[in-house]
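Just one protein chain is left out here, and the rest sit where they should.
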């Protein structure tokens, strides 16, 4: 169990406003109950208008104004928005996309993580900031960069990336022959004679070797970690304040566990309405129902995920307060949602929820993005809800999360593996994990998410490990010795670490006597019905072996098998099947479940049960009436 | 009221045919009742086969042949189809598209408006033509270029365009600091240190700054005007004949009012069937019903628009006579449509309707495009209808249009603004204006379209100003003093001239006590129902203020408010709501409306009421039976 003070914050851009407004802004923030102000993360062109010409006076004054008013400052490094002169000095630093097109200045994040000159510039500006503010009394936390990878910028096909990838391959494989063997380059005469011949896997006429793809994805992810680490090392040299990064929703292009290992807290930016219509927008009926509330499980999932990434320490760095500007459509939240989202975060262990942003900027890209103030400085609707949360926090200031009884293992590399080789075009790792997460949450369960490096499963009763491409040895061992119900599959442990099929065949887990003899991917119009109801969609594996058959297809093939505590699932279950599978596992493990009305969700902390109504209609639960966007809690 | 002789014409390409055919062709044109022949606009490679080697003899003979037969010649400048040797002299003159790809010779319009060398070549060939034919007795009109912007060629991302845009910015903003301030470049550290750092807004990793986009769209539009003006100035030096350009349908990439200000007549190229399945093709049922007639309002809309662009003088330079080659499918018009379309044009004030083309060419890109003759020189079906119109014109040779009582303000810059920042992905300026236009026309109203620079609304009773991003001061003043019903919104006056939000908030019109406090864009599955029926789709604004509420949403929010003569509409009404809004405005202003059968349309001139049956079934109206494609008229 972890516990920390709960607090509210806001993102603020002093450089956007006349300095005469700062003091009044700061006072209104404090008056509204806010504790934290995040600043600075896009201000490079104002901190260093020309290479080497530093202008930090305004930032000194801004921090003083905010701090003197009673706010703690989170200071962001400005490396996500390099100024135009960076390209004068490093014209080849720009990202090159999969089509071979060099990208341009004019928005943000257009520079390649692998470019040494850009990295040096970043080290320089971060050093200036850390030296100047590392011991500043009002600077109480740091943010590195901003939303690594936003706008699909993890992957670059630039010359800088190609050379760095060649080095990465040389370090990993030592010889071209070893690389050829590891990747199976004998196939189609793809062999390399030396590392300098290796190119990035874009612009091929046919699909790339999945081993090549997978190596490039691992490399690209590590470049992000390396970039972040360079900043953290500088900051830590000068400051003891926690160092944080703000991740995004449903973003899998780098291994957040790896980046998170270098940081003190994992924060994320939560935009429930924007995400619903973009990254989760495959179901029109769901989008219509939750248009102004957001998906009832998506925030919870990311809280659980990033709590794991933060090794227990979780923040929301940006919380949507009203309509945004970047989704295909941008409706307004239901009244009450700005409060509900905050409490959902706190119930999942968030220490701080920081709204984005203080005042809506009337200019540039995000002028249609709501803030807590309107552009004319009047209160926007969310501000009253912020005040309410602030008041409620005075009665319940501690955030505490207990270890859950149910866990899902989440693995970024598996997402890359199945992108490199989906086999069925709709086989999406996140979709599968999230479908299972939803099924668990429909039963009122509180869930932990575990990294693939997990070495012990103590305390859990039900653990799910879907589609984890390559089981690490410690996790395999933990599963083999697990006393609860572990559900693996489909596709779990199907691959070697070099993205080949296993021989002997998968899942290749000691104690689980089953073999995936054949694999089928299935179009949406050809499900495989199960004998007990529901069906497999998208994916079905033909199992052989002597494990006990727990579920069968209607045609009689094994659909789920079990040896001891290890269960293997041979396909992608639909919701009907998932509900049964979850119910059976919970019953086997004597875990209580709930039958929740559609749109109602529950989360238990160490001390309280929280209930959230995401439905657009009122709901009753355990004797409490919740209006739309209603939240209630009671002590456990 | 304007009045001019009505006439028919045809487009002819003497260079496509053996000279032996010319005389017979000319005689058959005259025999069919044609008055005008447009020639020359793609003949550059035959007028100047190599740089500086001029071959004008054949054109002399062609003009003589046509003129001697009794035809008046419209002579086109050939700059829309530069010959191949232009690229030998100016290899960098080609358009570069948004993906950074240099385009190639092999069709037409592949050259960048901003390229100085190309412009010089154009000046040269236009000078030769103007000098030779400026006082020619048979050359009675000029056409500059052909369909500016066809094939999406207004916008180019070439080096020539980039340099010209930097100059444009320097002239407009004088200093980089002023530009940074105007665009809000402090956001995301987008500041420029000098104008040479400014790039064109393509190939960014995230969206561009809408101010940057808007400046680039204005610049791109002005380059067209500048290109046209260069030709007009040369022609006018040598000729007193009217100078015309032939615009296209639903084409908004440049400001036609600005180009039109330099010309004597606005012409357009009317392809009702092709447009139905391309630029208006979002409604399958409508496409099925009007497949062989074209949209019943699209021609009318463009006649009204281009009559405004031509400051009263309107031509149809190319009229579809049969199946074309360029739509996704190319059906044949119903018998009678070649006549109906001509009369619809005349009823809207067209002086000349010129069919495209005389004889179907059996070769090259448009070999499947019908003409008045088949490739084997037999009459195509439309020729008999042309003869009928010619005969009818002898009884009604005068074209006169009266000022309408109803007007819509149309603004090209608003189309660019909402493309730069749609906020909802289906927010399309043309769609909104056209939906309103259709609603007016369903009520039998005759409509004027007004430019945004309009400074007086005298004579109008109902004026609609939807989504006009930035109200010019003279129009604001005219609206403030308007004695009829003016309906603004949604989004009207939402932006400053630099594409920022207004503070104080929009609509910021003196006398209209309402404020757009918040904006929502809505997906197709989430309309906002109105209390009196119908709904807002796509867009809904939350209004505050003390203006009288005329319409409410079913949930009780203001949907339309009024202070005096100024009405503000808070969303995008569906057809049910639009019909009510139009009916109420007309009732308030005591304007008579009609209840027209589906597909029947009416247009009143100064002297006559014209009735057109676009429906595929016969219709009765005011005691007259109209077959499909039927036209009738009676004196007013």
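Going in written order, the chains are labelled A and B, and every chain counts its residues from 1.
Everything below uses one rule, namely that contacts are C-beta pairs under 8 Å (C-beta built on N, C-alpha and C of every residue); 3 or more make two chains touch, one makes a residue touch a chain.
Computed from a prediction, not measured in an experiment: that's the story for all the values here.
Among A:12, A:85 or A:192, only A:192 touches the chain left out of the display.
Of the candidate positions B:233, B:366, B:513 or B:527, contact with the hidden chain is made by B:366.
Which of A:184, A:335 or A:564 touches the hidden chain is settled by the complete complex: it is A:184. The chain omitted from view is touched by exactly one of A:151, A:387 or A:542, namely A:542. Within the full complex, the residue among B:323, B:336 or B:573 touching the omitted chain is B:323.
Listed here are the chain B residues that touch the chain not shown: 15-16, 42-46, 49-50, 78, 81-85, 88, 95, 99, 101-110, 150-153, 277, 284, 287-288, 291, 322-323, 325-326, 328-332, 360-368, 370, 374-376, 378, 380-381.
The set of chain A residues touching the chain not shown comprises 99-100, 183-193, 197, 199, 201-212, 421, 423-425, 498, 500-505, 517-523, 525-526, 538, 542.
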